[in-house]
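For subunit A:
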Amino acid sequence: MNHPILVAENITKRFGAFVALKNVSVAFEAGRLTAIIGPNGAGKSTFFNVLTGAFAPTSGNVNYDGHDITGKKQHEFARMGIAKSFQITNLFPQLSVLENVRVAVQMRHSRFQLLTPRQSMKGLIDQAEGLLNLVGLSSYSSQTARDLAHGQQRCLEIAMALACDPKLLLLDEPTAGMSPEETLVMMDLIVRLADQRTVILVEHKMKLVMGICKRIIVLHHGEFLAEGTPDDVRANDEVKRVYLGQSI
Partner candidate 1 sequence: MSETNIRRRKLLLSAAAAATTPFWINSVRAQEGPIRIGYPVPLTGPYAAEAKDQVQGAELAIMEFNESGGLNGRKCELLVRDTKLSPGEAATRTLELIEKDKANFIVGSLSSSVQLAVNNVAKERRIIYSSISQSDTINEVKDWSPYTFHEAMNPTMTAGAVGRYVFPKYGKRIAFLTADYAYGHEMVKGFQRAGKPFGVETLIDIRHPIGASDYSTFLPRIMSLKPDILFFCNFGRDLISSIKQAGDFGLKNNTRFVTPQLTLTARLAGGSDVFDGVIGGATYYWRLEDTVPSAKAFNDKYRKAYAGAVPSDFSALGYSSVRAILTAARNAGSTDSDKVSTALRQLKYDFTKGPEYYRNCDHQAVQSVLVIESKSKNMKDKNDVFDIVAIEKPDESHLRSCQELGHKA
Partner candidate 2 sequence: MEGAPSRTPYRLIATQVSRHRVAAVIAFLVVLPWLTPSHALAANILIFGLYAVGFNLLFGYTGLLSFGHAAFLGSGSYATGVVMVHYGWPWWLAIPAGITLAALIGLCMGYLVIRSRGIYFAMVTLALGQCVYFAFYKAEAITGGENGLRGVNVETIDLLGWKLDFQDPITKYFVMLVFVAAALWFVSRLLASPFGAVLESVRENEKRAAACGYDVARTKLLAFVISAAICGLAGALRALHLSIVPIDSLHYLTSGQVVMMSLLGGMGTFFGPFVGAATILWVEDVATILTKSWQLVVGVIFIIFVLFFPRGIWGSFLHWLGRR
């Protein structure tokens, strides 16, 4: 087993009286494509938000590369090499597709530079164009982001997430609301991305992840249920019971 890059220890998250996550401990291996699955209300998204720092856990902590990152600010995650895409499309809607990625790329180079024209920083534009190429959006670079089709917007978001050259990429239901064709394109892209970095994927549709993931974690009612290879999970009685009636 590779060394774990991200470790969640005893995560509990309460919203008032409601317990969304109960004592969940999971270690994610470096270089793997791991999926977190579970039926509706399993606490997947809450878990994702705790992992990416959007929510502070009520108790427990998250370690990244041996450092405790619980309670760190959002922007610090990107700077440490953790990138994410959101469940609901989250772009800069009125900016051009290229500018969306260019701004994301810029983060590592210039944050408080006041007087240099951004158009003169050719290197950044080239990098952004490279990323657009990777996700297949080169021909849309001058369009406004909000005018893209849904699937393209999701791809754009991935390009933006990649802009900080992350070691760890977390994706929250990247294929939500996509057509079957778009889903295929996205899955293909995710597999390609997983070659070079650790990818953690939250997914509702179990079928999708079975073919591509090395490791799967199953949550249920806010608790850890099972973990293992797709085959292990498929064979697990508990999981079967939870996904009652669904073909796995």
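The candidate set was assembled so that all candidates are chains of the complex that A comes from, given by their letters.
Assume a residue touches a chain if its C-beta (ideal position, glycine included) is under 8 Å from a C-beta of that chain, and two chains touch if they have at least 3 such contacts; residues count from 1.
Keep in mind it's a predicted model, so treat the numbers as computed, not measured.
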Legend entry - Candidate from 1 or 2 that touches subunit A, complex-wide: 2
Inset, instruction - Using the touch rule from the top, collect the residues of subunit A that touch candidate 2 in their complex. - result: 73-75, 77-79, 83-84, 86, 90-96, 99, 102-104, 106-119, 121, 142, 144, 160-161, 163-164
